[in-house]
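A short worksheet on the structure shown next.
Rest of the complex left out; these chains stay put.
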Amino acid sequence: MRILVLNPNTTASMTASIRALAEESARAGTEILATEPLWGPESIEGHFEGALSAVAVLDRLATLEEPYDALVMAGFGEPGREAAQELLDVPVFDIAESAAQMAMMLGHSYAVVTTLDRAVPQIRDRLLTAGLLQRCASVRGTGLGVLELEEDADRTVEAILTQARAAVDEDRAEVVCLGCGGMAGLRERVEAELGVPVVDGVAAAVAFAEAVVGLGLTTGKGRSFAPPRPKTVTAWPLSRHLRPNG
Amino acid sequence: MRILVLNPNTTASMTASIRALAEESARAGTEILATEPLWGPESIEGHFEGALSAVAVLDRLATLEEPYDALVMAGFGEPGREAAQELLDVPVFDIAESAAQMAMMLGHSYAVVTTLDRAVPQIRDRLLTAGLLQRCASVRGTGLGVLELEEDADRTVEAILTQARAAVDEDRAEVVCLGCGGMAGLRERVEAELGVPVVDGVAAAVAFAEAVVGLGLTTGKGRSFAPPRPKTVTAWPLSRHLRPNG
């Protein structure tokens, strides 16, 4: 089977590390196709950038010609999952939801350690809407921006560990989720130091995509995720209407 | 004061009726500025179109040069409010939230009567995220599409009344909200027939904008709605990069 993994920002090095993690997580026989939008923000650290990149991702989907069996959206708690699910017949996996779901399989409650403090309410809202907040012990920010995560892995791991330890000791989390696609590749180090299970959303989403597709299941398209109704949509797909050097 | 009312779809006749309602609702001295996006879907009836129009709205905001004191987003339960609030220093009002908030001032519980059945879960999720679902008795669809609402006002009123009566009698709603910007102008007729208070979100949002701005208050920008961080955003604003006849 083939899984498309979409990094929602335009930073190609992040796509590369997400792809590497996805490939490492996938079982034999699963092909990973990874890409990023053609336009939009270089990182997502708020609602505006999230909304923009959601459409940039939809635009990328609308113009991608290769077939795939499932889509993994690699922005943690970003919008766009429902919209993509409407456009596509194949199942769509959001890494925030997948991380939370896998964490709930591994312990009584879980925490999320993410980037900036400002992302915390947005992630909580995403988990609330997804029906996954009840077992969430806390969402905590490290204070590091998305692109800072890659700059110094040691500093990043240390910052994650500080919050993860507080989540375990004070908030009573039994599992910790890495709350940003940009933390791809740090799971083992954090888990080894922390001593409780650590979940990476990209790996979880790839595994769940394999599980769902492997069972021949797919998303219900009868109500929430019915295909868009036929209508006039001006300038869609956007990338076909953007000027060459737009 | 000046309030910008944004119809999230590209149908100018809907902008006109929304503007008319906003002007009628506004107090003396409030100026209504109404417009719609330069591109995007002609109506919003699902997640994909909602995501798209959210960005089209943001794009419109990014290129609009006239000043205003508050923004009313006239899509019922559509995404984009948080993103717009990040971009703007003036307060932003979503008509679904405003309708629910005003309804909660008028009765113990409220219902929403909207367009298509497929919109129901999306509206419920919006109210849940906004912390306004507890007093919601039900969200019901009329089965009419957004652009069908304007075709035959009598049919539309009848379809709304059928669901509104069920909401009052079976779901125990004490107030009914009109759940689509395209229902602008039908409030009095529905209320007269129904005999319980009926709220239009556009009118409610305009009145709340006047209330908030009138008190000299504005949105907190310290965490959830802090301005976007400086970064590279390719092809933004989109409309400046779209081809003339894109």
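For reference, chains read A and B in written order, and residue numbers begin at 1 within each chain.
FYI, contacts are C-beta pairs under 8 Å (C-beta built on N, C-alpha and C of every residue); 3 or more make two chains touch, one makes a residue touch a chain.
Quantities reported herein were computed from a predicted structural model and do not represent experimental measurements.
The copy number for the entire complex in this file, given 2 shown chains of one sequence, is 6.
Going forward, only the chains that are shown with their structure count from here on.
Averaging C-alpha coordinates per chain places the centre of chain A 29 Å away from that of chain B.
Listed in rising order, the residues of chain A touching chain B in the complex are 10, 38-43, 45-52, 54-55, 58, 79-80, 82-87, 117-118, 120-122, 125, 128-129, 145, 223-226, 228-229, 231-236, 238, 241-243, 246.
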